[in-house]
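With one protein chain held back, the other chains of the complex are shown just where they sit.
Let's look at chain A:
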């Protein structure tokens, strides 16, 4: 929906944006993040033409925005900034209604819309409409800012670090409300922030910028798991993913080559195999399909007197398993609820892909705190 084509911006002699190109899909919330001076705010301000590119073109729905009337362009976009930018000499009502009023819309419609907007941002209309911005808290002001941005029901909303000046509690609250709003309205939102947690939490796509260039433009999950270079991984932080544990999946933390055996192996042989591989259980799989048939652990063998039996007679077949895409939270819950110590990872066809054990879980979890040379999540 929004397309940047070879955009460069020079301020005096400094190149603030270096030939960047990207596309934002309709209905996506894209977060632009980077250190101060990386060009993220400049990028945002080019969308509503507050800043003019030195070269390159920007398209919205296929139209070159330079060719459009700038006032109409801006009025069809929401614009929310840090410190709100509410007009201090106008009441909340006047602030929200200013553009519709200037467009000479019908009075009743305006009032109706205002009430809708106040409800949308969770502010009591009666209490707040006739107050002035200075009488409101930061969080309340920011809600009004959002309401004002939505007043003309725009398709695109631009948000420039809107929550940065708020205390953490309010910030989290507003982030969650934004996510909720977005799930209903599905607007195209361009969101500038310097808070990685915030970006991961709310964005559909994240664009990491440095010195005027885009380093990685990807889903939050990919950025967490597959940072494109050292800078990105440093920027993201090794342990960032732990704040969004839902992204940690079974396939990320499983042992990929669990020790397995065929179903006709004798218990004695199994025990030998366990010893030589230093494991205390074996996965029993079908030879061709690699389908998991059962699990045998050392304890069970030791309980059995006749070690010449085949493993398929003794193995545990009532299995708790997970799929590769299940998150670590689900796995931990599973382990907790069922008191198992080994959880195989199976695909849809019950093929064995990997194994998660209690000890491998401990190793994974301890990565947050202890520097291991080779982590599960590297």
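The rule we apply is simple: contacts are C-beta pairs under 8 Å (C-beta built on N, C-alpha and C of every residue); 3 or more make two chains touch, one makes a residue touch a chain; residues count from 1.
Operating definition for what follows: contacts and distances are computed from a predicted model.
**Student:** From the names "Putative transcriptional regulator", "Heptaprenyl diphosphate synthase component I", "Osmoprotectant transport system permease protein" or "NusG domain II-containing protein", which one matches the UniProt record for the unseen chain?
**Tutor:** Options "Putative transcriptional regulator", "Heptaprenyl diphosphate synthase component I", "Osmoprotectant transport system permease protein" or "NusG domain II-containing protein" considered; the missing chain's recorded name is "Osmoprotectant transport system permease protein".
**Student:** Out of A:62, A:88 or A:168, which is the one that touches the chain we can't see?
**Tutor:** Selected residue, touching the omitted chain: A:88.
**Student:** Which is it among A:22, A:59 or A:132 that touches the chain not included here?
**Tutor:** Answering carefully, the residue with contact to the hidden chain is A:132.
**Student:** List every residue of chain A that touches the chain not included in the displayed model.
**Tutor:** Counting only chain A, the missing chain is touched by 45, 48, 50, 71-77, 79, 81-90, 98-99, 102, 132-135, 148-149, 158.
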